[in-house]
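A protein chain is absent from this complex, but the other protein chains hold their places.
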Amino acid sequence: MTLLHLENLTKRFGGLIAVNDVSFDVAEGTIVGLIGPNGAGKTTVFNLITGNYRADSGKIVFDGRLINNLPTHKIVSLGIARTFQTIRLFHKLTALENVLAGCHCRMKSGSVAAMFQPPWQRAEEKKALDKAMGELRFVNLETQAMNLAENLSYGNQRLLEVARALATEPRLIILDEPAGGMNDQETAQLIDTIRQIQARGVTVLLIEHDMSLVMKACEKIVVLENGAKIAEGTPPEIKANRRVIEAYLGTDEE
Amino acid sequence: MKNKRWIVYAAFSLVLLTSPAVLNRYWIDVLNVVGLYVMLSLSLNIILGHCGMFHMGHAAFYAVGAYTTAILNTVYAIPVLWLMPLSGLLAGLFALVIARPIIHLRGDYLLIVTIGFVEIVRIALINNVFGITGGANGIFGIDRPTIFGMKISTPGQFFYLIWFFVAVTIYLLRKLEHSRFGRALNYIREDDVAAAGSGIDISHYKLIAFVIGAVWAGFCGTLFAAKMTIIAPESFNFWESVLLFMIVLLGGRGSIAGVILGTFLVIGLPELFRQFATARMLVFGAVMIIMMIFRPEGILPPPPRTYRLDRTAEPEEAA
Amino acid sequence: MEFFFQQLTNGLAVGGIYALIALGYTMVYGVLKLINFAHGDLFMIGAYLGLTLLTALGLADYLSPFCVIALLAVMVLILVAILGVVLERVAYRPLRQAHRLSAVVSALGASIFFQNIVMLIYGAKFQVYPHDLMPRTVVHIFGMPVPLIRILILLASVVMMVALYTFIQRTKVGTAIRAAAIDQGAARLMGINVDRVIALVFVIGPALGGAAGLMVGIYYGQINFTMGWIYGLKAFTAAILGGIGNIPGAMVGGLMLGLIEAFAAAYLSVAWKDAFAFCVLILILIVRPTGLLGERVAEKV
Partner (left out) sequence: MGKRFITGMAVVFALLLCVQPVMAADTIKIGLMAPLTGAWASEGQDMKQIVDLLAEELNAKGGLLGKKVEIISEDDGGDPKTAALAAQRLSNSGVVAVIGTYGSSVTEASQAIYDEAKIMQIANGSTAIRLSEKGLKNFLRTCPRDDEQGNVAAKTVVGMGFKNIAILHDNTSYAKGLADEAKGLLEKQPVKIVFYDALTPGERDYNTILTKIKAAKPDVVLFTGYYPEAGLLLRQKMEMGWNVPFIGGDATNNPDLVKIAGAKAAEGYYFLSPPVPQDLDTKAAKDFMSAFKKKYNAEPGSVWAVLAGDGFNAVAAAIKGSGSTETAKMVAYLKTQLKDLPGLTGNISFDDKGDRVGDLYRVYRVDASGKFVLQP
């Protein structure tokens, strides 16, 4: 079953066409990789899906619902969570609070409830706290709960972003270069984590430059070049695709 | 360590509560002004400290509250304290209306727009808008508040009235801080893109923060009108907003204890410097720079929130 | 119609001064992202220094008016620039790594300090420039009397703006300033001495403010210690209106603010003109959130 469906998506920045008529599907429960050379428009695609940018034309359908013009927070509450290429944590807040941010959209209490703290509000807070600790445990960061995000190691910061995204209870998680800046051992663990995420029933869409990770983890790969899709298929298919090889290695004519 | 902090706060409260017994009327009144400003600064703290919006027009909301009280009290003779909820409500409504179209403005652009609002409000008040604000004269003859038939008029009586409301404010705002709402404001302050990416409706929260801050400023307006019995536009000028802005930053953004201490300094110091006569504001300006240089994040930046975690032991705070 | 043109020149004259002060705001803001609230007070100090030098040196007795003004301008520019650099060193540099707003509080403190020190030195009374300093020539443009000095002020503002713009866009130092404005860290890696760039900005910005102060002193004659606050706020408004950090923006914003005020006063109400000007500002920012000429920065995600 298709969870996310992109159809003829186009985004221009001034004269530059960052994303050009891109279409692909992400099936529920799969791990899909989005690859391509620098500047191919991968992150722009992500930003279009999550509502950070507005598409100039084309359709984004999530679970049968058109989400093109929804604001980011609505998209998150529908079940799409993301991490960022350049880590965007709340640096001056604790790791726990970073994850609690993710719990936010599944909670109800507002300002008045906060001031008077009725029992249901306290129960909700406690539940959120448990959940946040659970997600920290999931990425093996429970011991870091009370440390400020800015004091975490680079790899842990990436994991913390994953935990924050998972706390939103997403059906689709979008990871933007999750292995960026990680060493081999951390990357291996990350692949494990991504599989575990899949095992929880969450669909994964990721951008990654680390080809070994992509080939190992993904069931389907979409390749972008200069904003346009040039290939789509399973890892072995992509490995054998001439255009992909040209895009990555360059052609002799150039 | 946590207990120790509570002892400090309890001791401070005790000293404060008993101080009217030993202080003369002047110093009690200084404490009254400090109390009003604590409330005002704490309300600005929600907007500026917690949510990180550059808001330099808080006096506008304060003015709406004060004028609501003054007009309804002098024209319809409604008891002053009854008007407090209404003043807060109107100030909040006013904030809702003006903030809606500007909430998306960033940093300094928001700053000048809020300055613009406070100036527009002041000019409107001075020009006797709708014929009800009394122009430059302001409104005089506002009743003293009464509680259970007791008329509040001496500085000592006002002290307890004002600081009672300050205590309520601190209690409620502390709860607000330690909640989903309070955290959401901090997320927005730290990184609004990441906050939106975590499912937080940024403009909604910004707007609500504005409105809550304004409601509180409206409450303060009532107390101010009752305390002064006369209000005039110059009490709500741009400089007043700047003062509040400085209090929050000097005390520590998002820190209740810091903002209280900041108020004592910003409102108290010029009173202390009265011995320098005409040079008192000069000394004040210099102290301002020095304090910022030595404590750029404010005198008492907020400590990280603590949470009771079930399985782990209660974590120690990091400060 | 004559009324309209008369008000047009009135607005341009006021706007020219706003623009000149706004240039200083925008320079400092562009590089440091700091709203220098003490800028208006540097402007005020410029006016006071001009008067002090004028009376102390007695230049007017043996030099022609234009020589006097040129000489004064040079001295005031230098002195206010020195003050600006000192201000940056003392009040802003220690806060460079801190949160942006910390420096704003420091700037407000500096503003209070400057106002009060001038009050203590010169007294609270209004000070007055000599009346015969400038020949009060009136020229006729399309049959309309316009004081020559107004044209000169407007001209001076435009010349300074163009000079500054050329300096920033065309020279090596200007490039360094622009680089530091975009990314201080990267600029440092490219071998740019960012501290020196910032010091330079605090030479140019305050000097422009000081020049404006001198002009106001010469033209209007009456100065006092609180005038920096009023002009500073107006100029800050102008800088934002044009898009803060943008040099032509400061000019456009200044002139526009002057014109809005003049026409609001002329055709609506004098008492409400400032409120009206702020309303226009707010409306413009709602439509163009970064001002008239400000770049629309797409948030990089």
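Chains here go by letter, A, B and C, matching the order in which they are written, and residues are numbered from 1 within each.
One rule holds for everything that comes next: a residue touches a chain if its C-beta (ideal position, glycine included) is under 8 Å from a C-beta of that chain, and two chains touch if they have at least 3 such contacts.
Keep in mind it's a predicted model, so treat the numbers as computed, not measured.
Undergrad: Since one chain is left out of the picture, which of the remaining chains does it touch in the full complex?
TA: B, C
Undergrad: Considering the whole complex, which of C:Pro65, C:Pro147 or C:Pro289 touches the chain not shown?
TA: If we include the chain that is not displayed, C:Pro147 is the one touching it.
Undergrad: Among C:Arg136, C:Arg170 or C:Arg196, exactly one should touch the missing chain; which is it?
TA: C:Arg136
Undergrad: Among C:Ile117, C:Ile192, C:Val216 or C:Leu293, which one touches the chain that has been omitted from the display?
TA: Of the listed residues, the one touching the omitted chain is C:Val216.
Undergrad: Of the residues in chain B, which ones touch the absent chain?
TA: Its contact residues with the unshown chain are 1, 4-5, 7-9, 11-12, 15, 24-30, 33, 126-127, 135-138, 140-141, 153-155, 228-232, 234-235, 257, 261, 264-265, 268, 271-272, 274-275, 277-278, 280-281, 299-300, 303, 319.
Undergrad: Which chain C residues touch the hidden chain?
TA: 3, 6-7, 10-11, 13-14, 17, 116, 119, 123-126, 128, 131, 136, 138, 145, 147, 216, 219-222, 224, 226-227, 230, 261-262, 265-266, 269-271, 273-274
The rule is simple: only the chains that are shown with their structure count from here on.
Undergrad: So which chain ends up in the middle if you average the CA atoms?
TA: B
Undergrad: What is the chain whose Cα centre is as far as it gets from that of chain C?
TA: A
Undergrad: Determine the centre-to-centre distance between chain A and chain B, using the mean Cα coordinates as centres, and give it in whole Å.
TA: Here chain A and chain B have centroids separated by 40 Å.
Undergrad: Could you tell me which residues belong to chain C and also touch two or more other chains?
TA: Touching at least two other chains: 299, 301.
Undergrad: Residues of chain B that touch two or more other chains: which are they?
TA: Where chain B meets two or more other chains at a single residue, that happens at 193.
Undergrad: In the complex formed with chain C, which residues of chain B make contact?
TA: 54, 101-102, 104-109, 111-113, 115-117, 119-120, 123-124, 126-127, 193, 238, 242, 245-246, 249-250, 253, 278-279, 281-282, 284-289, 292-293, 296-298
Undergrad: How about chain C: which of its residues touch chain B in the complex?
TA: It comes out as residues 29, 35, 90-91, 94-95, 97-106, 108-117, 119-120, 233, 236-237, 240, 244, 269, 271-272, 274-275, 278-279, 281-282, 285-286, 289-291, 299, 301.
Undergrad: Taking the complex as given, what residues does chain A use to touch chain B?
TA: Of all residues in chain A, those touching chain B are 50, 52, 71-74, 76-77, 81-82, 84, 88-94, 96-97, 100-102, 104-105, 107, 109-111, 113-117, 121, 124-125, 128-130, 133, 142, 145-146, 148, 164-165, 168.
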